[in-house]
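Data block below; observations after.
Partial complex: the chains shown occupy the same locations as in the complete assembly.
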């Protein structure tokens, strides 16, 4: 018998390539349950950072590209964003900087501004990062990102 | 008699629009020296962050576009980067994130990686921000930025 390894993931898309997710030793009667660390780590971080936001994205991908949903959880959050070498706040501010500069990823910018707040960033810090992009990516990039931020930042 | 208002700026390009830089009251014998805060603040921060790097850029612009040199000092550093709402380390990491994602500003990326080190960022933190861009801007962006970072980061 195997308990669900992380209940907060219970309604995420079923992994498409589950082969490496669990390994059962071949000895009868003994079950070696192996929970995939990347997936668990990623799902937990994603939930903590973005609450329902990223999970809604991930669920929305289930019909058309379930593997991309897995990659977001396992690779983007589990392998990359969960790494210990940089604190969560800095990671979120760096993400906001990049998405502001790229200028073509408003939905993701919105999710990660919420993520920054959840990671403990102050609204003013988020605004500062966006303002700073006026220097590095031009005024339109900063203005358009602020209009996204306005929808998320608390009044 | 007017002492040079900030000696660490003495060899920066002469301001092209110095008109608002100093104001002399009309009372004979009294000189009200007014030093421009934006310029002083920007030049000091630029020097502290990038050492000779940005100053070399600024000086290199003197022949072709002295006003852009002024704007870098006064607007980019003086108005924006010197703002109090976000710490220097976060500002530098945000800059590295944006320049990595944009992927077409290697010289500036190099300057600001050095700036991040000078602001107290650990090399690993800089690398982490660049790695994270693999998620948001693709692997080529991260790989190419790491090749710039390798030239600057200490061994």
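All chains are identified by letter, namely A and B, in their written order; residue positions are counted from 1 within each chain.
Rule of thumb we're sticking to: a residue touches a chain if its C-beta (ideal position, glycine included) is under 8 Å from a C-beta of that chain, and two chains touch if they have at least 3 such contacts.
It should be emphasised that the depicted structure is a prediction, and the values quoted were computed from it without experimental measurement.
The complex is a homo-oligomer: 2 chains are shown here, and the full assembly described by the structure file contains 6 identical copies.
To be clear about the criterion, only the chains that are shown with their structure count from here on.
As a whole-number value, the distance joining the C-alpha centres of chain A and chain B reads 31 Å.
Note for the complex: chain A touches chain B at residues 75-76, 80-81, 83, 85-86, 89-91, 93-102, 105, 108, 124-125, 127-129, 131-137.
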